[in-house]
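Every protein chain except one is present and positioned as in the full complex.
Lettered A and B in written order, each chain numbered from 1.
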Amino acid sequence: MKIISKKDFDDFINALIKDESWNVIGVKSRGSKFAFGPLENAQELRLDYDVTLLPPKKYFFPQRETLFTYDLSGGFSAKNPDEAKPMVIIGVHPYDIVALLHMDEIFRETKSDPYYFNKRKASVIIGVNMQKMSKWNFSAYMGCAVIDYGYDLMLTDLGNRYAINTGSQKGEQLLAKYAKNVTPALARDIQIAGQKKREILSLSQQKFDFPPEFIPELLKDSYSNSSFWERHSEKCLACGSCVLVCPTCYCFDVKDNPDISLEHGERIRTWDGCLLEDFAKIASGENFRATRPTRYRHRYFKKGKYLFDRFGFISCVGCGRCSSNCLPNIANPVDLFNDMYNESLNNGAQAITATTHPEVNIQTEGNIDYVPKLATITKKVPMTLSETLFEVKLDDGTELGHKPGQFVEVSVFGIGEAPISLSSSPTVKGAFELCVRKLGNVTTRLHKLNVGDKIGIRGPFGNGFDVDSLKGKDLLFIAGGLGIAPLRSLFNYVLASRNDFGRVFLLYGCKEPKEILFGEELAALSLREDVDFRSTVNFCPENEVWTGNIGVITTLIPQISFDPEKTIAVLCGPPVMYKFVIADLKAKNMPDENIVMSLERRMKCGVGKCGHCQINQIYVCKDGPVFNYSKIKGVPEAL
Amino acid sequence: MSKEINVHHITRVEGHGNINVVINNGTVERCEWAIPEAPRFFEAMVVGRSWNELHHITSRICGICSIGHTLASLKATEAALGIKISEQDLKLRKLALHAENMQSHLLHVGFLVLPDLMAVGSVIPLASSHPAEVKTVLKLHRIANEMSNLLCGRTTHPQRLIPGGFSKIPTAKELAALRSKLMDAVPSLEAVAKLIKGLAGKLPDFKRETEFIALTDPNEYALYDGRIASSDTGSAPAREYLAYTNEYIVPHSTAKWAKHARESYMVGALARVNINYSKLSPMAKETAEMFGLAPVCHNPFMNNIAQLVETVHSVEDSIKLINELEADGLVPQPDYNKPEIKVKAGSGVGAVEVPRGILFHDYTYNDKGICTRANCVIPTNQNHGNISLDMKALVPQIIEKSKSEIELTLEMLVRAYDPCISCSTHVVKVNGN
Partner (left out) sequence: MKPKVAFFDFAGCEGDQLQVANLEEDLLALLGQVEVVSFREVMKEHSDNYDIAFVEGSCTRLQDEDRLKQIRKNAKIVVALGSCAAIGGINSLRNYKDLDSVKKTVYGDQAKLFDSYAARPIDAVIPVDAYVYGCPIDRDDFLHVVKSLLLGKKPETPTYPVCVECKKNENVCAFERGQFCVGPVTRAGCNSCCVNEGTICWGCRGLVDNPNENSHKEVLIKYGLTVDDAIGKFRLYFGWQEAKR
């Protein structure tokens, strides 16, 4: 521990400001509150603050951030934003430092987010121990009120001087370069500093009735307690304040912002929030969390359980910002969890304990690239009134190299991006196919493009089907509507090495005959001996011709006989289809592990960062879209 | 030979107005100036609303003069509740008013009048035929807008102006930056003045003696405050405005019109220049001299020139105000400033010179600060009578010209008044017309 007088500390700050190579950020007053902002001089710094309006995450993951700028005038070129100046952030409270460490994990998982880490790596965090605590703060319960890690320097106010703990070389060097008269701490100073830190823990005005470690366990059984969630969320304004001010919330939206020339523009990401109405809504109109109680519940689950299951930490540091920003005062985690705890005790629940930590092994493999590769539409085959098959080639001549069941993010510059399944088998080289339904902005615009037009491609993304595990098995493909698109990739792959697989069934259902996709290919299938293909329509209007089965897709299942133990069922269709098909397969004694399905959710990033596709601890874009039924049947919201 | 001239929804004015002239065998049978604009009833809408909302509501009387309406409204409320504002806020408000004056005059002279003088239908073709000139006007206009943004927090319908002062004020740095922009604007303004000088011959040479009414102040070119002055009679405190405006409803046409010493009077830039010429800034006077504009000028077409002169005055006076604020040292105020205000019952009148002339807001509040009565007298309504009489005098003088020429001249006359007809607190359509 070191000591610096307050005057020398001010000089240190002023020296940093004067050396223009740094962006010097500190806590300043704003109205009756505080906010992090650029410092003009040391006098502005308010280290005696209670809490800032927004957490310092805004410097690493800004409210609005350009992912790249594009220029369509000479084809397409993209440019990443210039790298930011290195930053010193002064006055971060311990809980906000822990929150940054949480963010690090989230932005690091699988692929790391370069926008976040470029800024994070170029910054120095100077923490300060709390001198005042907001009345909503419960960081002491979360183990985040006092810390000895995560910072470069940590200050403790000792009256006319600061005690400084160094946490990194970077911190050490900064001090050496810009601060004068830094002396080693005397035993007395160390003692006072220790005393100060202990006092912090007693400042808390919030009270948990039970140890917060129990939260994940407590939440476990509360998901289906809908009356609890309805009661608590009745006053929710869906204003998103509770998530927008949270230091550990990371959801974002991605949009294109063309300029008036329409030739130039940028793709940006902006903060989003799971409490907002359209967060999980998809183009077909389906909203996976349409009501306030479901969105309200999602937030508590996300903080208390989903991220715990994924990362091993409760994603709340107890800063109390959500509580203080919620006008109807229903966002305080302490109140909610206490209510839940006491209610469950009253209902005679067994003593609740802490869950054992899940096994977490966060791997990072390279960086996310948000800039799409340029690609050309090489064929456009209209299939129905609203679906078209596109053949696409990457302009750099490389193969996409996908697995069946994976998807790509397709960009139409100026409009945006949409996830589309790969519809062709990877065995077909040189180009790939996408079957697109015209629904919203991107897909409608895609339909207006022609052969030779340019689009952007990111991916392939997602896990895809585990083809090897299917080898030697009988396969039962069940496709509803557009669900045929991703299944076709696997199906054609199977046909390409037909001998590796046992019997193959394909059941395909549509609303009416004119909606049938890949009609000719399917007609060819009916002639094959080694495939049992059956199709159905829900109804057939007077003016259309249909000689086959009429009825929903489940009416085809009794028509075939298969060995449930030896057969793998592969499902893809509209969300409503799964429940019924699975019930029928179960009735035929098919084991859960033998059912595989591809799910659809709203997506933005496609790489497990934006939070849009999240079902519990699962990211559909990254952990899916292909799931084994045995793994998700217990997951609420999944089906 | 008979001609009927009907200009419906006259263009390049703010709001709607119709001209209807019937000439039969060389005599004028009918000459009407009518306003078909939909009425909006603001005076009734504000009754029952609170003192801290009135400026927000009445700002929406007119988008173009929204700063002026806000200020007149605030002054009325402040007079009624006995609220005083600081010297600094007073200067900042004057700056806000200058910003609107510049913005509005530039829009009018540059976008609406210039096309007439250059014989085109709008500024759009000018953008390709005279790109440099159009860019200069745009640049000046942008500076005026940036100034409104800085003082008011928005270019239309101000936010920062609140009872008792400002919710937010610019920093000293921002004001200094504004000043250098204003100083840069001076040569551009001179260029615009020269351009117009070259075209001023196209302004009809027409005179009709009339009365002018404007605010006046012994110490400055009155815009934010002053006594009401008439070129015919004397002056009086603003609260006695009713004795000047004398509104009446015109049966044959449209609005509440106004008259004072004569059949009609004129308000606006020309009225102000006529009454307060000696208080104009030095460069503004030079500009006036350049066009031979001297009091008392009875050619309504010269209102366009008076607007140009006032634009110069606003630029110069703004620089002066910023210098003063700087010299006194700008006192910062807390973020989200909200002056302490004690609500009480009372009445108050706010009079402000807005781009188109003198504007009055007059409110009564009960002891809870709820508005119980409101009256707003807007400049354009005060001008309707004068426009109509000008037309009647002008038509016989140009009766020999072609129909389209008469039409254009009459339109130019109306546009010279820069009528902001959307200020339609009192403006209505007459049944069965």
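As a working rule, a contact is a pair of C-beta atoms (placed from the backbone, for glycine too) under 8 Å apart; a residue touches a chain by one contact, two chains touch by 3 or more.
Everything numeric here is computed off the predicted structure, so don't read it as measured data.
Peer 1: Which residue among A:L276, A:I553 or A:I632 touches the omitted chain?
Peer 2: Answering carefully, the residue with contact to the hidden chain is A:L276.
Peer 1: From the list B:L138, B:A236 or B:V296, pick the residue that touches the absent chain.
Peer 2: Once the missing chain is taken into account, the touching residue is B:L138.
Peer 1: Using the definition of touch stated at the top, determine which of A:G194, A:P258, A:G312 or A:P564 touches the missing chain.
Peer 2: A:P258
Peer 1: Of B:I61, B:M147, B:A258 or B:I275, which one is in contact with the hidden chain?
Peer 2: B:I61
Peer 1: Which subunit A residues touch the hidden chain?
Peer 2: The missing chain touches subunit A at positions 30-33, 35, 53-54, 58, 63-64, 234-241, 244-245, 255, 258-262, 270-271, 273, 276-278, 292, 325, 327-328, 414-415, 440-441, 444-445, 448.
Peer 1: Please give every residue of subunit B in contact with the chain that is not shown.
Peer 2: Where subunit B meets the chain not shown: residues 9, 11-16, 38-41, 43-45, 47-50, 53, 56-57, 60-64, 66, 107, 111-112, 115, 121-124, 127, 138, 141-142, 145, 153-157, 159-160, 162, 166-168, 249, 256, 335-338, 422, 425-426, 428-431.
Throughout what follows, only the chains that are shown with their structure count from here on.
Peer 1: Can you work out the whole-Å distance between the CA centroids of subunit A and subunit B?
Peer 2: So the centre of subunit A lies 55 Å away from the centre of subunit B.
Peer 1: For the complex, give me every residue of subunit B touching subunit A.
Peer 2: 334-336
Peer 1: For a test of understanding, state which residues of subunit A touch subunit B in their complex under the given definition.
Peer 2: The contact residues of subunit A facing subunit B are 30-31.
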